[in-house]
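The structure under discussion is supplied below as structure tokens; questions concerning it will follow.
Below, a portion of the complex is reproduced, with chain positions unchanged.
Chain lettering (A and B) follows the sequence in which the chains are written, and residue indices restart at 1 in each chain.
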Amino acid sequence: MSKRRRHRSAEKMLGTSPGTLTYVGEEIEHATKIKRIDYNATEYHIDDPIKLSTCQIPASETPYVSWIDVDGIHEPKVVAALGQQYHLHPLLLEDVMNTEQKPKIDLYDDTVVFVTLKMLHHSRARQEIDIEHVSLVLGKNYLVSFQEERTKDIFEPVIERIKASSGKTRRNGADYLLYALMDVMVDHYFVITERIGEKMDELEEQIVQERATQQTLGTLYTLKRELAFIRRTVYPLRDVLGVLLREESELIQHSTLPYLRDLADHVNQVIETLESYRELIGGLMDVYYSIVNNRMNSVMKTLTIVSAIFIPLTFIAGIYGMNFANMPELRSPTGYFWVLFVMAFIAIGEIVYFKRRGWM
Amino acid sequence: MSKRRRHRSAEKMLGTSPGTLTYVGEEIEHATKIKRIDYNATEYHIDDPIKLSTCQIPASETPYVSWIDVDGIHEPKVVAALGQQYHLHPLLLEDVMNTEQKPKIDLYDDTVVFVTLKMLHHSRARQEIDIEHVSLVLGKNYLVSFQEERTKDIFEPVIERIKASSGKTRRNGADYLLYALMDVMVDHYFVITERIGEKMDELEEQIVQERATQQTLGTLYTLKRELAFIRRTVYPLRDVLGVLLREESELIQHSTLPYLRDLADHVNQVIETLESYRELIGGLMDVYYSIVNNRMNSVMKTLTIVSAIFIPLTFIAGIYGMNFANMPELRSPTGYFWVLFVMAFIAIGEIVYFKRRGWM
């Protein structure tokens, strides 16, 4: 999570008219790339790249499902032009460009289903989680997908499946495509939670085997923040799917519902796993604190035992180190040995006492 | 809980088409075994094992309840074949094979009720809880049960009851069989909670009698994790039963509802017991920390008392151990005894002070 992305520059936005298109994410130099895939059960065409001007809302009796994949959301002009060609509401376009927007669903008069959600991608190299803002616009026979410009196209596997065979994706409509794209993203959430699970196992081992340091706690704290962040990204998806399942939009066919239910089930599984990790972190912290506490106790016990044994003995030695003219014991030939004997007796007595109290 | 089973290998699944059948559990070498039991109030037939090809959806006017018990869910081919013969949805079959799937219920167009849940079995030998993924498919006059391949058949008691007499199970339909199988599994949950209760009693005794060690806390932590795990397994069952009771599927007869309500009641009882254990663990931890804290206090008090008494005395002894040429007290014949008297006076004074403050 690069911190720079966390804050929308709220101050600059003050007073701008609602629906003003402004890109608030990282600066990007590449131009937007647009791809079009038309397919049905028997054939498919891919145009990559296509010009902006050729993207038009397809006729309602077209025999194809038309998928426009927009790679790059940083050019207000491009987004605005697409918005006009597909008759999209200005607020919808604002949400497409606002990389700070949380996942949500909007139904515009039963002609458009708008879903925005987050792609999470774990970068092993940087040990970070990359976030990508993705928006999907489902219309009659067509779907427009917007993704932030990245080196890798996250929808590649779906394109491959379309190319590969005339399987489920090819036989079904644009609503199934919407499902398939969301499904790809949710599958990535499983990968992320798996990674976090691995880290947790490591930390648990460290803590339970008492090899934990102050740094371990720091890692736990970072993990907790990461979990909170992912949770905030995944939770709203539950509502998104809930709306899709409940609202009975005409754009969603009855046969797609079991797949959406299955997806909702997957999202719930991710959420549950995240919750269980959160609980686990709490438990690990307790164990960590208890171990630290225990170490402290054992340090204090050592101090107390050493002090309690030697301080009184030193006092006795101090007494016979005094230089009084008249100290009868000093003159006794066996005095020294008696004192040593008394000291040994005291020391052993204390050791027995400490053993009994379980301090040694 | 063997850890290896906890994570679905999410990365390998990336990009596969939804509904692809993949087995994700432990590797298994045995072949799938299928058993068929046909029964009604007056007679019963058991074919064990039967061939896959003879499993067919029974005619709707058959006088028997037909139960197909599939022992092993690791062979995609077998599951796919059964799916075809019984007209099951690909997503249903995916759930049958996905041992990571949480308990859930799905109603497919009122022709099939699909329930998946977890068998928990406490292994005394390994002091572990074994989990088994079980799926039940209820249709008109028939029930197909899938269980992971294990040495012991968990539905044995129900088969015994069918063989033994023409009791309730024999007189009722496939929906009662569904209930009976779920009931057997919930009964095992009671056994599990009983075991945990015993462990808790042990720990409580250890802690309250102040015999707890750092390890006790470790056990509490493990117990907490186990409880969380079981809770996540049992909770969804409440919803499963809620749907069965609410949805009024035609496959569930009116006379079976009281039994399902009773089962829901049992599940609630298990959940409640788990919750009370969770609370208890929190309380035990508090007591444990307080005892540790108290011990620490008593250690510190000992240190303080010993130091506070002997450090000043040692100082006095140190004074008269100095080698100044002119120290009048040293020459007094009774000086030594006066000093001993003063020391005793100081020591007694401090002891009285500490007793008054309640430190001794």
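Following the convention adopted for this analysis, a contact is a pair of C-beta atoms (placed from the backbone, for glycine too) under 8 Å apart; a residue touches a chain by one contact, two chains touch by 3 or more.
Predicted, not measured: the structure shown is a model, and the values here were computed from it.
Of the identical chains making up the complex, 2 are displayed, while the complete assembly in this file numbers 5 copies.
Keep in mind that, in the parts below, only the chains that are shown with their structure count from here on.
Overlaying the C-alpha trace of chain A on that of chain B calls for a turn of 70°, given as a multiple of 5.
Distance between chain centres (mean CA atoms), chain A to chain B: 26 Å.
Every residue of chain B that touches chain A in the complex is listed here, in rising order: 3, 6-11, 13-15, 17-19, 89, 91, 94, 100, 102, 104, 106, 108, 214, 217-218, 221, 224-225, 228, 232, 285, 289, 292, 295-296, 298-300, 302-303, 306-307, 310-311, 313-314, 317-318, 320-323, 327, 329-336, 339-340. Those residues of chain A lying in contact with chain B across their complex are 156-157, 160-161, 167-169, 179-180, 183-184, 187-188, 190-191, 193-194, 197, 201, 208, 258-259, 261-262, 265, 268-269, 272, 276, 279-280, 283, 286-287, 290-291, 293-294, 296-297, 300-301, 303-304, 307-308, 311-312, 314-315, 318-319, 321-327, 357, 359.
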